[in-house]
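Yeah, one chain of the complex is gone here, protein chain that is, but the others are all in their spots.
As written, the chain order gives the labels A, B and C, with residue 1 at the start of each chain.
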Amino acid sequence: MSNRDAGFGVDTGPEPAAVRVGLIGCGRIGRMHADIITDDVPGLVLTAVADVVSEASAGVAAATGARASSIEELLAADDVDAVAICSSTDTHVDLVVAAAQAGKAIFCEKPVSLDLAQVDRAVAAVQAAQVPFMIGFNRRFDPGHKSVRDCVAEGGIGDLHVLRITSRDPAPPPPEYVAVSGGIFLDMAIHDFDMVRYVVASDVVEVFARGAVRVDPRIGEAGDVDTAMIMLTHADGTLTSIDLSREAVYGYDQRVEAFGSGGMAVSDNPARHAGWRRTKDATTGEPIPWFFLDRYMESYRAEWRAFHTYLTDGGASPSGIEDARATTAVALAAGRSLREGRPVRVEELG
Amino acid sequence: MSNRDAGFGVDTGPEPAAVRVGLIGCGRIGRMHADIITDDVPGLVLTAVADVVSEASAGVAAATGARASSIEELLAADDVDAVAICSSTDTHVDLVVAAAQAGKAIFCEKPVSLDLAQVDRAVAAVQAAQVPFMIGFNRRFDPGHKSVRDCVAEGGIGDLHVLRITSRDPAPPPPEYVAVSGGIFLDMAIHDFDMVRYVVASDVVEVFARGAVRVDPRIGEAGDVDTAMIMLTHADGTLTSIDLSREAVYGYDQRVEAFGSGGMAVSDNPARHAGWRRTKDATTGEPIPWFFLDRYMESYRAEWRAFHTYLTDGGASPSGIEDARATTAVALAAGRSLREGRPVRVEELG
Amino acid sequence: MSNRDAGFGVDTGPEPAAVRVGLIGCGRIGRMHADIITDDVPGLVLTAVADVVSEASAGVAAATGARASSIEELLAADDVDAVAICSSTDTHVDLVVAAAQAGKAIFCEKPVSLDLAQVDRAVAAVQAAQVPFMIGFNRRFDPGHKSVRDCVAEGGIGDLHVLRITSRDPAPPPPEYVAVSGGIFLDMAIHDFDMVRYVVASDVVEVFARGAVRVDPRIGEAGDVDTAMIMLTHADGTLTSIDLSREAVYGYDQRVEAFGSGGMAVSDNPARHAGWRRTKDATTGEPIPWFFLDRYMESYRAEWRAFHTYLTDGGASPSGIEDARATTAVALAAGRSLREGRPVRVEELG
Partner (left out) sequence: MSNRDAGFGVDTGPEPAAVRVGLIGCGRIGRMHADIITDDVPGLVLTAVADVVSEASAGVAAATGARASSIEELLAADDVDAVAICSSTDTHVDLVVAAAQAGKAIFCEKPVSLDLAQVDRAVAAVQAAQVPFMIGFNRRFDPGHKSVRDCVAEGGIGDLHVLRITSRDPAPPPPEYVAVSGGIFLDMAIHDFDMVRYVVASDVVEVFARGAVRVDPRIGEAGDVDTAMIMLTHADGTLTSIDLSREAVYGYDQRVEAFGSGGMAVSDNPARHAGWRRTKDATTGEPIPWFFLDRYMESYRAEWRAFHTYLTDGGASPSGIEDARATTAVALAAGRSLREGRPVRVEELG
């Protein structure tokens, strides 16, 4: 469906005003968000796009009908109600602060920052300006993962005792990316730490992590591990296990399992489709999705619908600035645990 | 993704010319096709829309950026390369004939007609004009069903011996619809007869059908059955079974199973997502999709991509006018078999 | 567990008397029954075994501790409460009649006879003697199939509308066996016709069958088909489809699906175990069981437990002489339908 179905009736009558979005950062993920805002979410209008590379913003503008803009102009524009920050991670905090000071609602891609002090600067700006803020933890909007969280929240499995998460990418990133990524915990597991926060009501108090270089020695040379396991202890005794790999040759393996006094709720990998075969030699099913755009496209759409609802109906952020901070703290604790070979209390991170 | 990504570069340079579509019929299915053409298929441009109800075409025009047009103007327009016929069934043949005579490529929603002589009139017009023609048997483009067909075509299960199809709607149509629908075989099973044709290389030679009114007595009063079973015998001895119901309370049940000398290929129902639960009382999975827009949206998109490829790359139609005729003949034979209580040879239909 | 756990306390006190079984026919299936009676069913004792080949009965006697006997002596023996008839099909009716006249309870392997008049002779003898009779339709005791039947019987899927059965052997029998087997409907589908009877309360009134020789031309030369499809119409409008093959290269494919106004109940094939794998090339599960002893061993044990309960607690036979007759009639109607190319009413068989 085109969002033009929703009427474009901005400010002109009894229709509820659409939310006008200005998007900063026109790389792969920014283009995806621009397409979703344009085509898939009634009530959102993409009015302006900006990128430090002007060709990039021009391309998105041509494709979506938004105007190409400078970042400064976009942040100041009257026809921008909300800013979508999709630029590189090192620019996030400054842009959050500037957008907050401009009184804009903010959607920020994860992570806010690799540095906790920087995250705190963003937290302070958002809280001072009292602007709506949502971080792009899209997996909260995956229908399978959401079914696990909802089951837990509704008491469907009683008291939660154990959470298990498997998070495996289909192929490792280039070593040069690894070197600037912040490491496997901040770059990759940050989504999983948020999933923990999403499902488990009780805070993480201790982190124990182990890791190894098993996939690509150049990842080790870049100072990181490519295979890791993390155990989290929560305040109420709930225990979480996360296993991470930079390379699952069979696809993008993303599973969540919650176990409690009343049973178990699971989010499994979907198959690409429901066809399968039996022959003399084998019983064979479809592979799982290969990468995040296959696996999580529906979650990205739902994320923007949730952002729209949050801005128009109010209520708590679906994934707020405190979630951004808490997941960063756990990721940093995991890194320290790995380096120091001991369980690390989250409160040590300050 | 928006089709604006594809550039709109019609006729202006080295880019391949886009295919410009004029769409007739702006009801539910027409609006869906209009949205897909506009948003989802690079290389297709919706230029004009028409409907006997001018408000309907005006709405689609506003939503898509196409111009509202009369049917006559649309069929004659220079900026219409292909006509999408999405109006009511009784108008299909006249529109096919007119579009063929106008030299347009044709996409026609199923069925062409409930009457074989009328279908033949459309066949003649298309063959005389030698225009590209594709009928909207969208299930051919469902990835699960396609995996069965591809497996059979590639010899993955050896010689085909048996085909089984289950086709169940989630809820019966209103009795007034049933009365004008052409009956369960022409209205509902026509898709299944096409699936048979898609998967099985050997022609159907005999049809035996049985049916009953089990769901809603008003369907019986309207002269139809709501539950049926059909056995097809193919020229090479392959046997097909189709079971039909107007009401599966658990959702839209759509399965295909091909069995042969080398094994079995199956297209099962997908679940809505891959979450599931175990409690003391039950092990519970997700339901299947509820209706055709949930279940087959991806197939509709793939159908339009296939239409674009067919028009630009040539080759045989993905589902041609002969498929439209053959499925109608089988459907009519099924009706005769049910009425007369005997197996009916397809050749009896002429 | 050994049945010796049950105490062997025959006739010696407050313990309930064990049922003493004499078994006739010590071929493969007879030996299996002898082992089950001896080892697996508390309350049954195998006291005597007989076979026209004395080495065969001697072997079973040595293995089980029963005495080797002649058929005549066994039928007259005081320590035989029940006779298990596991000899070749052509001897069944005479042995049923003799056992009934001797006042013994009877367990008879399927089928009673390939000839309806002969079945009627057995029916008459059993009814005249008023002895307990159970025919070995073991699939009724398969826990998956039983779950379908129980669900239907308890109204779990509302009114039954459609039954679908797939019945495929892993490998064809030798042509010489086919020649004396009675044909695919009496030899193989008889189990499926009983499954129909087990699940569907309404009687079969019409049979339509089609078949072909697709697996082995020598089966055709022996006068039979190896691939067949059968459509059954029941008195209340319920429709059943059965597809049969003598060769599924992937194993013993045995499925039942009941569909009704309230939903669907399915008995799928079990995998050999619950291990599976994902690699770059494939997602692979375990094959299904290869043959009936793998697939149905638990059902054979449950069958004997049911026989014991029937004899000790009374009530209706779990699968009585009328089931034996009715399934034979349907099988004969299927053969006639195939030969004459028309639907055949069961009442035509008399």
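Keep in mind that, in the parts below, contacts are C-beta pairs under 8 Å (C-beta built on N, C-alpha and C of every residue); 3 or more make two chains touch, one makes a residue touch a chain.
Remember, it's a predicted structure, so these values are computed and weren't measured experimentally.
For the chain that is not shown, the touched chains among those present are A, B, C, taking the whole complex. In the complete complex, the residue from B:Arg67, B:Arg121, B:Arg218 or B:Arg278 that touches the missing chain is B:Arg278.
Remark: the omitted chain is touched by one listed residue; of C:Gly27, C:Pro175, C:Gly220 or C:Pro270 this is C:Pro270. The omitted chain makes contact with just one of the residues C:Pro172, C:Gly262 or C:Gly341: C:Gly262.
When the omitted chain is restored, the residue from C:Asp39, C:Asp79 or C:Glu322 that touches it is C:Asp39.
Residues of chain B that touch the chain left out of view are 249-251, 271, 278-280, 282-288. Across the interface with the omitted chain, chain C contributes residues 1-2, 4-5, 35, 38-39, 62-65, 142-148, 151, 156-157, 262-280, 286. Annotation for chain A: contacts to the undisplayed chain at residues 159, 161-162, 164, 166, 168, 206, 208, 210-215, 227-229, 231, 233, 237-239, 241, 243, 245, 247-250, 253, 259, 261-264, 341-343.
The definition used in the following text is that only the chains that are shown with their structure count from here on.
Centrality by Cα centroid goes to chain B.
Set against the Cα centre of chain A, the chain with the most distant centre is C. Centre-to-centre spacing of chain B and chain C amounts to 43 Å, using the average Cα coordinate of each chain. In terms of their C-alpha centroids, the spacing between chain A and chain B amounts to 38 Å. Shown for chain C are the residues in touch with two or more other chains, namely 249-250.
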